[in-house]
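Comments concern the structure below.
One chain of protein is taken out of this complex; the other chains stay put.
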């Protein structure tokens, strides 16, 4: 219980930190957002149009501290301001349209990556020195070291543009209306395959090698050696004795992994014109759409923090030492 | 950006005399075939970076050539949509990318050391505060944070990007160093140094840090890899001065210049492959460092060890 409370309080304070960073950073930005907006229209707006725009955006000259409390109040009451790019659409609408795509893409890909990586990690550790153990980690490391956008661009070029097997852009086909119909879901899946593979390739190696190394360490533990000597069946030894314990450290590295995957997702979404929040954040930065930058960053940070909290709580269920309140991370 | 393949790093060999350990480190690097390949590959890129002006046939920004040329004898990697020589860009890009990556990686490690060792050694409320800050930096999504910062400092050079990456990417190292320091803090040689009147700073610098070299080396490797990927990601998103020559900017221009549309795979492949190979060479080298910190992972050491190398995982 103490553990859960400490995780919860950390979650709350880190959310506050993210919120505050979010407030401070854009206010340090030079340049006037209204001027930046004109970048889109080059220099062909008349001075009247500029004045009109500035009026529309209602710039405030209040002291920072007042702005900060207004900002906090706005956040809590879900008044996140209006997007410049989509004026006068509220940023929360823009976020609501894009966040589910990213959570779906990142969530499902991460699950596949975790299960496949962990499973294969167990296998190659068990068959240590085998052909798979000698090649798979190296191959996976190559893709981990390759930039997401590069993997994505190559997949897009060869499989979509050259061969036409996969769509070039979007989250679903243009002819399909969003609904819970089979055709829509199939279309979504088809559009998610290449971005998913890109993120998978970039994040798989961490799980694979992490699990492999944990397994090898665990296989050297006395209780495993003892069990082996006692004649426990190899498959049982592998899964019930070694893997079960080796898996716990995997969970704690989730915190880092999810951040990595989210970063990768931003780059991947841009390459595939995927309608997620990463592409939205990138577009907002290029348009200098400060309210949208803020909201997108906040939602990305919040999602990651929430994922971490969930994993921490899950970990406390799985690890008896933590459940007993003995250890803190 | 990057996860350590090995989350679990131990302090099991710290009692060895330092000199012998260093010697073993290099021997190990060369004895493991994968690490040797990594070392050679990395040295090759390093050499290219150092000798860039000698190797590159043309000025990487000069637009004097025909546009969209496929690879030929005169232009090994072809030319860009504005008539720049891609091979020359690749060579100079090696220099930028490696310098920024290594610089940012070292910077991140230094900051991580400062936070981690201080927190771990001094403990108490100092630890609470530093560890808290570390955890926050650890969980905030790094690229998203970098993008937000970049949108503030427009059009930065790769060097400034390196600085920003270094200042935001130290948290993982700090966490590892802190755990390491905590396990070293109560060893006899540290206690002895403390009792002989060495200052806190001296104990940290002379006793603790030298006894975690392999952990530091491993951290540098992953920090460098992370920095290279972060820098190239930012550049690709157009958040770095588009006139710099780095592998990331090359990818940005390849996309902006319609490389896919023109079938100019020769424009896209080299920069990404460069990053992947440099990254691979780094992690290959880390194989032997992993084995140093975790002897059980060593291939040769097939025998299972008996009783306990301090395997504390907190």
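Couple of notes before you dig in:
Letters A and B name the chains as they come in the text, with residue numbers starting at 1 for each one.
As a convention for this text, contacts are C-beta pairs under 8 Å (C-beta built on N, C-alpha and C of every residue); 3 or more make two chains touch, one makes a residue touch a chain.
The rule is short, and it goes like this: contacts and distances are computed from a predicted model.
Name of the non-displayed chain as stated in its UniProt record, restricted to "Aspartyl/glutamyl-tRNA(Asn/Gln) amidotransferase subunit B", "Gliding-motility protein MglA", "Iron transporter FeoB" or "Peptide/nickel transport system substrate-binding protein": "Peptide/nickel transport system substrate-binding protein".
Shown chains touched by the missing chain in the whole complex: A, B. Remark: the omitted chain is touched by one listed residue; of A:171, A:249 or A:264 this is A:171.
When the omitted chain is restored, the residue from B:81, B:113 or B:289 that touches it is B:81.
Of the candidate positions B:35, B:109, B:135 or B:255, contact with the unshown chain belongs to B:255. Hidden from this view is one chain, which touches chain B at 63, 67-68, 81-83, 154-155, 238, 241-243, 255-258, 260-262.
Within the entire complex, the positions of chain A that touch the omitted partner chain are 30-32, 35-49, 51-53, 55-56, 82-89, 93-94, 97-98, 161, 164, 168-172, 174, 177-178, 269-270, 272-275, 279-280, 282-283, 286, 288.
Keep in mind that, in the parts below, only the chains that are shown with their structure count from here on.
Distance between chain centres (mean CA atoms), chain A to chain B: 21 Å. Interface residues of chain B facing chain A in the complex, by the touch rule stated above, are 1-8, 34, 132, 135-136, 138-145, 147-152, 154, 172, 225, 229-230, 232-233, 236-239, 248, 251, 254-255, 260, 265, 268-269, 271-273, 275-280, 282-284, 290, 294, 296-297, 299, 304-305, 307, 311, 313-314.
Chain contact summary for the complex, chain A toward chain B: residues 10, 13-14, 17-18, 21-22, 25-26, 28-31, 129, 137-138, 141-151, 153-154, 156-157, 161, 205-206, 209-210, 213-214, 216-217, 219-222, 225, 249-250, 252-253, 255-257, 259-260, 262-263, 266-267, 270-271, 278, 281-282, 285-286, 288, 293, 296-297, 300-301, 304-305, 308, 327-329.
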